[in-house]
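Complex shown without one protein chain; remaining protein chains in place.
Showing chain A:
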Amino acid sequence: MGELLNRDAIINLVIFALLVAVALGAHLAGDGFTVTLATKAAIFGLAGVGLNLALGYGGLISFGHAAFFGIGGYVTGILASHASSGMPVVTLPFTIMGSNEMLGIWPVAMLAGGVAALAIGALSLRTSGVYFIMVTLAFAQMLYYFAISWSRYGGEDGLSFYVRNTFPGLNTFAPIQYFAICAVLLALALVFTAVVTQSRFGLALQAARQNSQRAVAVGIRPYAIRLTAFVLSGMIVGLAGSLYADLNRFVSPAMLSWHMSGEIMVFVILGGVGRLCGPVAGAAIYILLEHVLGGISDYWQALLGLLLLGIVLFAPGGLIGIVTRRGRHA
């Protein structure tokens, strides 16, 4: 087991190092576009890491995580647009001004994602199986349609903000510097996930996933444990949404749609459900396929579908699982 853990740790480090190497190499070659692609992979990887906490370790098949991604994005967009216009976000019961400081925006985005996850999780976790999937999907779609009709912030057209938010000491407009911010946050999320899943809380989450009644018999409260994991997951995905909004300097209802939930789930499944760096590998492969195959054919997602089918049927552990299994039998 110790050997396996070491091998897993090495694989995780290699995946992360590859992502950083691609961004650095592209930066040195003067290829800003590829740096931006690596940044997108890091952000999607972060969203996947968030979902993986609920799905991979808690067995919670949420089809509504776009809600938290979109909420994080809208929080960022709204605060940034108000900062640029100088108008307060709200005036009653107290005045809240906009902000273009990332260090101020991220906690709000995470808090908003966490509060939404608490509300959605508190209700949806009373169901299970296909009902849980449908309830989470329904909540996300409610927010999606709300965003479409929210004309104050662009409605269906979305909301643009023309200046990327700032980070002390860095030029966030420089692609490599923005990548560095995203990569550090991704690394922190990975460390956080590793610590949480090895803690007693994380073990209880995995125990409840395996058998709820058995967990109850040793004093574990599955509902409370799962809700906590769901909230933590929502907070991480909210942060990813904030970074994605800043990357594009644009938010739209698409960030809240079920397509987005599906994409985040694809990152996790491709890389490996319940594998620490699985979502990062999955997101990177997804971006690579989108970029390479998307340039060849508009129907690149059909190939993605085939790949996904192959993974689900022949390698349930995802890409990381394939590598780990080979290593184990070597």
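Just a few scattered comments:
Basically, a residue touches a chain if its C-beta (ideal position, glycine included) is under 8 Å from a C-beta of that chain, and two chains touch if they have at least 3 such contacts; residues count from 1.
FYI, contacts and distances are computed from a predicted model.
Entry comment: the absent subunit's protein name, as recorded by UniProt, is "ABC transporter ATP-binding protein", drawn from "Cbb3-type cytochrome oxidase assembly protein CcoS", "Lactate utilization protein", "ABC transporter ATP-binding protein" or "Aspartyl/glutamyl-tRNA(Asn/Gln) amidotransferase subunit C". Which of A:111, A:134, A:187 or A:203 touches the hidden chain is settled by the complete complex: it is A:203. On the side of chain A, touch with the chain left out of the figure occurs at residues 1-2, 200, 203-204, 206-207, 210-211, 213-221.
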